[in-house]
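All protein chains but one are shown in place.
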Amino acid sequence: MTEIFGIPLQAMLSQLLLGLVNGSFYAMLSLGLAVIFGLLNVINFAHGALYMMGAFLAWMGLNYLGIGYWPMLLLAPLVVAAFGIVIEKTMLRWLYKLDHLYGLLLTFGITLMVEGLFRSFYGVSGQPYSVPEALSGAFNLGFMILPKYRAWVVVASLAVCLATWFVIEKTKLGAYLRAGTENPRLVEAFGINVPLMVTLTYGFGVALAAFAGVLAAPVIQVSPLMGSNLIIVVFAVVVIGGMGSILGSIVTGLGLGVIEGLTRVFYPELSATVVFIIMAIVLMIRPAGLFGKEK
Amino acid sequence: MQTNVLEVRNLTKEFKGFTAVNDVSLKVRRGSIHALIGPNGAGKTTFFNLLTKFLTPTAGAILYNGDDITALKPEQIAHRGVIRSFQISAVFPHLSVLENVRIGLQRALGTSYHFWKSERTLDQLNGRAMQLLAEVDLESFADTLTVDLPYGRKRALEIATTLAMEPELMLLDEPTQGMGHEDVHRVTELIRKVSAGRTILMVEHNMSVVSGICDRISVLQRGALLAEGNYEEVSNNPQVMEAYMGTTSGALEGAHG
Amino acid sequence: QVSDDVIRIGVMTDLSGVYLDYAGKGSVEAARMAVEDFGGKVNGKKIELIMADHQNKADIGSAKAREWFDRDGVDAVVDLPNSSVALAVSRMASDKKRVALITGGANLRHTNEECSPYIVHYVYDTFSLANVAGKAMVKQGYKSWYFLTADYAFGASLEKDTSEVVKANGGTVLGSVKHPLNASDFSSFLLQAQSSKAQVVGLANAGGDVINSIKAANEFGITPKQTLVGLLMTISDVHSLGLQQTQKMKFTDAWYWDMNADSRAFGKRFFDRMKRMPNMVHAGTYSAVSQYLKAIAATGSDDADKVMAQMKKVKINDMFAKNAYIREDGRMMHDMYMMEVKTPAESKSPWDYLKLVATVPAAEAFQPLTASRCSMVKR
Amino acid sequence: MDKRVGYAIAVAAAVAAPFFLYPVFLMKVLCFALFACAFNLLIGFTGLLSFGHAAFFGGAGYVAGHALKVWGVPFELGLLAGTAAAAAIGLVMGALAIRRQGIYFTMITLALAQMLYFVCLQLPATGGEDGLQGVPRGKLLGIIDLGHDLTLYYVVLAIAAAGFALIVRTVHSPFGQVLKAVKENEPRAVSLGYDVDRFKLLAFVLSAALAGLAGATKTVVLGFETLTDVHWSMSGLVVLMTLVGGLGTLTGPIVGAIVIIALENKLGDLGNWLAVTTNVEWFRTIGESVTIVTGAIFIVCVLAFRRGIVGELGALFKKLRKPKETKQAASSLHATAVKTTEG
Partner (left out) sequence: MSKALEITNLQAWYGESHILHDVNLSVDQGEVVTLLGRNGAGRTTTLRAIMGLTGRRTGSIKVGGVESIHLPTHQIAHLGIGYCPEERGIFASLSAEENLLLPPSVSKTERGMSVEEIYAMFPNLAERRMSQGTRLSGGEQQMLAVARILRTGARLLLLDEISEGLAPVIVQALARMITTLKARGYTIVMVEQNFRFAAPLADRFYVMEHGQIVESFAASELNDKMPVLNELLGV
């Protein structure tokens, strides 16, 4: 059997693949953060909580209303988007004129509240959610058993990420978004309904988080804490990729997932910190992040 | 002592496939007021940015008092006495006018990192600061918060702060831009006044200012040096007229008042 | 001579964090049931139950405990999930000569380095978890092990203790992989466990990590071929994962509601109040509080020294444990059990989750006194 | 003049306090007050929001605790070791983070602090989730036994006061002047020859060291150090304290620390009291929802009371004072605080 640094090639390949699955979650979450940061200049600390909410909605849909995975894949993001829109309209809106830090602090408060509420209703050990019928089972790839569901996660998230990238970088709507990022008042003076655009963008960004949440529900236990464990790593991903870069967040998200996966084989003790170490190194070499523009 | 404060040799700056400053060589004579003019996009601001190392040159050398300073960092260049102003006004809006000037003076004390000292130790600078404010007619505003100053006065304050650094060479980027006529006049006079004993290199579109106070003029076009000389020579250069003035009118006066 | 004529028991638990389901409100309710069973009075003196949320912060827990002891005249604290809180609070109890009944904590140090005459470690500890699982499993023929270990002190010691037991009983340990605390995805680690081809995959982790490991093990088809052993698991975890995912797993337990008539009766009472079945911590809390109150009734005093002497003197026989006793180092000695999770088909009713695989007698389950590092143990 | 009166009253209150309240609780408040002030030195006067201050607070706590317990160093050295460690962590973290501004800076500090959290979790010396228990208090100068709460209280009070004085001095120092200038217009400060990154770094390290002093002191006071203090929620807590008290005011963080620590410790009691007095059982659940209440306070502060308690009071007094120049003495403390905000 071929070996690389004492690890069988097959094991290596399967870890790469698994890394890609995790990377898809990073990519989707950091993409949402990047989109929101882009237009609102807000670091959406609540992103993790909304991801959790997406997963919980999927579970609630199934348990209370008997709505299955596929409809919830669409419904949960919509509900979370609506929730996000309410937050934007009632709270975030008043902070745009101020330093961005207030947006961070507000969403931090929202996170504490949302997580606290879910915890007091549903406890912490979480709720089970099983893989949808159509995707149960696994592919035998020869070197590993890849559950069909994991493959679907990669495909679905890549599709969503690329579609988002295309819209923002290549369409007129995207140009409005990018311009609005810099000088919303002026874009409005050109006759574009910027407040609406901002609201919808926030809705879209958090919908991405919820979408990731629904995707994650069958993979990890649906628990109120699932978001807060993830969000800080995603922040590091965003810093590495270069904040506000759409492509950066996608590529870095996937890449770091893979690197993290490999660390789990070669040096598992480091797998929790490897992302932060990479962040430190990247910052030393490129302070603006891999894809970020120097100020 | 060198006759030239600044000598620039074959300075070039390329931005991804675009040459903003192209092989420019220039000498600035000590004690002169030297103007850099040229059409928009000629590379004047870029040239300033290169001199102060806000940008790194692609090629070429910058000699200051005969020393090669091409490799220094921005603040090191400032320490040597090359101080610039910005195209948009640069003051510390929420400090008082006096404090603004003191920030310029303070560095010389060498206590800028002394977080354990009282700020009263800075009061020894007040005398000098008031002198500088007097030079630009701002004494009466000493205790005003800088945001509340009118635009022209802010530019004056900026010059006072710059003077506090005892610059040997001042780089002024469009010092009169956006000013009303009175202010333009005041600032022009101010530049003339402070030029005593130091060298000034300035970018300016306002020809009445240039013709009034500048000893020497360099004209940039598309990143390259097009012409150099005193006002007479430059203004009668047909290439300059074509590139900068347009061909319609004879005198290099432009639409500016 | 009951101090200020009231017997005060403080339930210090986690009402908002990760131990919410494991201890939390259930512990408070169990303690309350014990008090009610005494009619709210011992020898005519009122029993008062107070509770606090330590928020998993040792400084909040110890501040609260200090207030309880100094100002509110609390005589005993109970529960104490979260080991840093338990250590800080039990230390303070010892300083102030009050009783600490640790039912939620699992730290072996309570009966070793940190032991004191005022501490009772009631339900289980890391040693017994490792010991019971290791012994019982190897005896049943599960000889080769691989560990999935949470990368911090708790996980490491659980793995180490279990490995030693496994080896001592003739089993082999094929390896282990460390995962970070609160990892989001366990598949990589489990694949490594899978390729080891060990019969048993021991989960040396806790809480959400256990749950997510089990989920991933199912997804990657590990479970039918290899047996998962949760080194620290409770029925609450089984409940939240469901039988489909957990079937045939094994784990160590100190108590199960469906073991005898007494435990069933308690389980039903508890269920009526909490809408869920108690786990070993809840049952242990009930038992500990009852035993404490009995000792006060017997001595007629709430003086900690007298009560502790009484508690250590008598045998414990209640719905939690039979023929149990509190050892000189503060260890409550009772039988421990190896449980297996039923398949969905085997389960007849809600919460009918477990079946007994092996009973390990107290003397074999817990750390022997000879190995104790407790200063109170005379050699 | 009236500023001094304000401080004198505060000092008198602090000296008398342990006779009315728990000394240990008060010491904890003092430690957090110093922590919040140290944090505020950075956000309030350089505009840098660090979301990683737990690293200094907790990191110093572990180092001090380890030094005192395992190496058996004297009290003073223990604190010094903690402070120095925090300064060193601050130097490394700052050197990495300072190069980015605003929100990026915040995220980088958060991520680096989280890295330290994982390190603390895994290091055997920290005791993992058991925490570092049984840290001895030792003796001051080798003579005065600090085992007595009241004695220790006055020592801690002195430490906190010294730390606070250093912060006030830093704000009003030549260095503080440059910081203000950097905050106002960074490129201009560069063009005047200031190496702004080094100024920011020094401010960062100062803030880290003082946060470390607070953390080390807290470890000695309580006798243990746990992972709570290095977790990011601790960073969030100190932000909250500062925000509640008043961002960029000198005394605000102290007020904020008092409010938040009291809330954390007493919310359950408050809920019970409300339940008893109003007969609404629901209030009891407040005690179980500290995070929800904390979150709500965050939201309310950000939306409605951005200036914090001290800032709002200051603004109120300013308004009241405008028509009449009296009432100066009463508002002095707040007015000074507000003035520094605007500076």
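As written, the chain order gives the labels A, B, C and D, with residue 1 at the start of each chain.
Basically, a residue touches a chain if its C-beta (ideal position, glycine included) is under 8 Å from a C-beta of that chain, and two chains touch if they have at least 3 such contacts.
Given the structure is predicted, the values throughout are model-derived calculations rather than measurements.
Peer 1: Give the labels of the shown chains that the missing chain contacts, considering the complete complex.
Peer 2: Computed over the complete complex, the missing chain touches A, B.
Peer 1: From the listed residues A:Val194, A:Val222, A:Val238 or A:Met279, report the one that touches the chain absent from this view.
Peer 2: A:Val194
Peer 1: When the complex is taken as a whole, what residues of chain B touch the one chain not shown?
Peer 2: 15, 18, 37-43, 45, 87, 150-152, 174, 177-183, 185, 205, 207, 243-246, 248, 252-257
Peer 1: Considering the whole complex, not just the chains shown, which residues of chain A touch the missing one?
Peer 2: Contacting residues on chain A, toward the hidden partner: 172, 175-176, 178-179, 181-183, 185-195.
By our rule, only the chains that are shown with their structure count from here on.
Peer 1: Could you pull out the chain whose C-alpha mean position is farthest off from that of chain C?
Peer 2: Computed centres place B farthest from chain C.
Peer 1: What is the distance in Å between the mean C-alpha positions of chain A and chain D?
Peer 2: Roughly 32 Å, centre to centre.
Peer 1: Roughly how far is chain B from chain C, going centre to centre by Cα mean, in whole Å?
Peer 2: That gives a centre separation of 75 Å.
Peer 1: Which integer distance in Å separates the CA centroid of chain A from that of chain C?
Peer 2: One centre to the other, that is 37 Å.
Peer 1: Identify all positions of chain A at which a residue touches two or more other chains, and write them in rising order.
Peer 2: Within chain A, residues 116, 119-120, 269, 272-273 contact more than one other chain.
Peer 1: Using the touch rule from the top of the page, what residues of chain C touch 2 or more other chains?
Peer 2: Counting only residues that touch two or more other chains, chain C contributes 16, 151, 180-181.
Peer 1: Check the chains against each other and report every pair that touches.
Peer 2: Touching chain pairs, listed by label, are A-C, A-D, B-D, C-D.
Peer 1: What does chain D use to touch chain A in their complex?
Peer 2: Per the stated touch rule, the residues are 43, 47, 49, 51, 96-97, 99-104, 106-108, 110-112, 114-115, 118-119, 122, 232, 236, 239, 243, 285, 288-289, 291-292, 294-299, 301-303, 306.
Peer 1: Can you name the residues of chain C that touch chain A in the complex?
Peer 2: 16-22, 24, 151, 177-185, 187-189, 191-192, 195, 207-208, 211-212, 215-216, 219-221, 236-237, 239-242, 244-245
Peer 1: Inside the complex, what are the residues of chain A that reach chain D?
Peer 2: 37, 41, 43, 91, 94-95, 98-102, 104-106, 108-117, 119-120, 232, 235-236, 238-239, 243, 269, 272-273, 275-277, 279-280, 283-284, 287-288, 295
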